[in-house]
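Of the protein chains in this complex, one is absent; all others appear in place.
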Amino acid sequence: MDFLSDFLTLFLGKLQSPTLGFLIGGMIVAAVNSRLQIPDAIYKFIVFMLLIKVGLSGGIAIRNANLAEMLLPAVFAVVVGILIVFIGRYTLAKLPNVKTVDAIATAGLFGAVSGSTLAAALTLLETEGIEYEAWAAALYPFMDIPALVTAIVLASVYVSKQRGTADEYLSKQEYLSKQEYLSKQEYLSEQGITAGGYPKRDTAGKRVKIWPIVKESLQGSALSALLLGLALGVLTQPESVYESFFNPLFRGLLSILMLVMGMEATARIGELRKVGQWYALYALVAPLLHGFIAFGFGMIAHVITGFSLGGVVILAVIASSSSDISGPPTLRAGIPSANPSAYIGSSTAVGTPVALALGIPLYIGLAQALMGN
Amino acid sequence: MDFLSDFLTLFLGKLQSPTLGFLIGGMIVAAVNSRLQIPDAIYKFIVFMLLIKVGLSGGIAIRNANLAEMLLPAVFAVVVGILIVFIGRYTLAKLPNVKTVDAIATAGLFGAVSGSTLAAALTLLETEGIEYEAWAAALYPFMDIPALVTAIVLASVYVSKQRGTADEYLSKQEYLSKQEYLSKQEYLSEQGITAGGYPKRDTAGKRVKIWPIVKESLQGSALSALLLGLALGVLTQPESVYESFFNPLFRGLLSILMLVMGMEATARIGELRKVGQWYALYALVAPLLHGFIAFGFGMIAHVITGFSLGGVVILAVIASSSSDISGPPTLRAGIPSANPSAYIGSSTAVGTPVALALGIPLYIGLAQALMGN
Partner (left out) sequence: MDFLSDFLTLFLGKLQSPTLGFLIGGMIVAAVNSRLQIPDAIYKFIVFMLLIKVGLSGGIAIRNANLAEMLLPAVFAVVVGILIVFIGRYTLAKLPNVKTVDAIATAGLFGAVSGSTLAAALTLLETEGIEYEAWAAALYPFMDIPALVTAIVLASVYVSKQRGTADEYLSKQEYLSKQEYLSKQEYLSEQGITAGGYPKRDTAGKRVKIWPIVKESLQGSALSALLLGLALGVLTQPESVYESFFNPLFRGLLSILMLVMGMEATARIGELRKVGQWYALYALVAPLLHGFIAFGFGMIAHVITGFSLGGVVILAVIASSSSDISGPPTLRAGIPSANPSAYIGSSTAVGTPVALALGIPLYIGLAQALMGN
């Protein structure tokens, strides 16, 4: 009962958060045919600023971490981050009428990490007096960034395969219906370069060369900015400029991005009418499932290297959380054809409350049971 | 005598304020044919940022206010805000050679509220030991936003009527002379959509359908951003993003807007040569007149609901003040054909010093006389 009322309180609170407020505001602005617009140059720069910041904060956390000591949990974090996206790719994406790129983007968001969910877990661990390694919170970029990169690459591979198939079999009708949901214009403008690079397609139809697509994805503006920030965070000392510039501007710029995404979402919310229940189901089950998988990996590290049970809980919470911070800008720029209403709606309205109200108490209880309390 | 020297000190001080400094700087930059430019995308984004901030701060103030208790004064604030614009529409705009859109914009600015004038009044009320309701300062958005909306709508109605008249009577000459002062290019680009929407004009010439114009005005980028901010402020909890982003950036972005407006003003300052005295007269009389009107309405609330005399002073000061903060960006975007030199010059150089040095002491003295001190 407590869980349910907690859940509802969190759900209602989330609807008042500036992030979702600006998203819904943008939807209303578009619905009433306002002529309000954010210039394209500004939009591109905002995405750049957000991605550089996400990369920098991850890079700074990694640089300040004790890599030798945290090696095994960090490797497990990377593995879980990638695994989460593949799970979504082969469950959510296979449900009837669910569009594959939307499902991959949603899985990417659920693989990425929410800083506020993590902070809530740390607070609760301290309240409960459960000890954890000081570096455990620094595991988050090891799951966050691989999950987002995997999602973008998987989406690119999928889109390329579809194009290949379409070209081979000349199944014109299927091709067109697929084109439609790829948000035609964006698809063409963004993937134009890719298309040019692969004039010859494999005659086996379904087989597509993966590596060039991975390279293409990494050269795209989204992952370039993310990885540039990561590299600068690891290799240089950008703390001064991070603290004085990229971090303070982050929330505000994110709210404007949300507004733009809301303005676009209005036109595409109808797409979700037939599949909303699948997203709700995924968003309810996935956080708990991901958390248990990560808890299992954490226990392996606990047995082998003595990784604390508090650390195991943190790893599970990181996996259980879904990002409403790093995810939206990265996925918007990296998988432009995915419908933001799908992934942001799933994460903010269901996934995050589930992780907070059900996930955290579950993993802490599990750890306490294992500790013999 | 004190009033006069206070007035002159304030007048000279105002000339050194960054707001006016950047305006004059922009005028000089344009006068020496500099190639300095603010890209259009940046300009549009700055206007958006300023308007969202004005809306947000108004919305937050309203959400935190006790609406039931402040109902009557709030209604009076709305009434006075709208009334001020109509007064300007039928006095200043009727003076010889004064252009109607310039006059409406100026009246809108005098209806809008200056936060710094309000702060000065609150300080003085406390010094004098006059009590007022804690929510009285939150009356300002109830006058500020209606005044600006009214000004923009009145200007749109006027422009549409002019076009209708011109089309009907084919009085080519008049039409052309009217077009000239509407700053042709802006007029066409901004009003283009409006024009398309009204292919049939009323044959009575002067009669124009008002509601579509009001709707058009509300859908314009200026009022959309303002009302979006207002709605987000009232309905969500945007304090974190407001305090960390929109509010800190406000003054700086305003200074850049002032620079742009100054660069444009150089070309149009000549228009004011024949009418400068009328603006000076209006800016001298209007703040005091508006204040007395609001004082009267406040006294009605005093008698009916026991609204404090300190609150009555605050209502009068809000009406007396003219905005150099929320007004310029809103009017620049909402009434693009109005000459910024007219309304900013009137407000900053004369209106604000009058409200500060004459208005505030007058209303406080009046309240003290009524209190029997």
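Every chain is named by a letter (A and B) in the order it is written, and numbering of its residues begins at 1.
Please note the rule applied: a contact is a pair of C-beta atoms (placed from the backbone, for glycine too) under 8 Å apart; a residue touches a chain by one contact, two chains touch by 3 or more.
Because the structure is a prediction, the values reported are computed rather than measured.
K.L.:
One chain is left out of this view; which of A:Q237, A:Q277 or A:T305 touches it in the full complex?
P.N.:
Among A:Q237, A:Q277 or A:T305, only A:Q237 touches the chain that is not shown.
K.L.:
Check each of A:S224, A:T266 or A:Q368 against the chain that is not shown and name the one that touches it.
P.N.:
Candidates A:S224, A:T266 or A:Q368; residue touching the omitted chain: A:S224.
K.L.:
Using the touch rule from the top, list residues of chain B that touch the missing partner.
P.N.:
Counting only chain B, the missing chain is touched by 16-18, 20-22, 25, 28-29, 32-42, 248-249, 251-253, 255, 259.
K.L.:
By the contact criterion defined above, which parts of chain A meet the unshown chain? Give residue numbers in ascending order.
P.N.:
39-42, 44-45, 48, 193, 218-221, 224-225, 228, 231-232, 235-238, 240-241, 244-246, 249
Here, only the chains that are shown with their structure count from here on.
K.L.:
Where the centres are mean C-alpha positions, what is the separation of chain A from chain B, in Å?
P.N.:
Chain centres of chain A and chain B, defined by C-alpha means, are spaced 44 Å apart.
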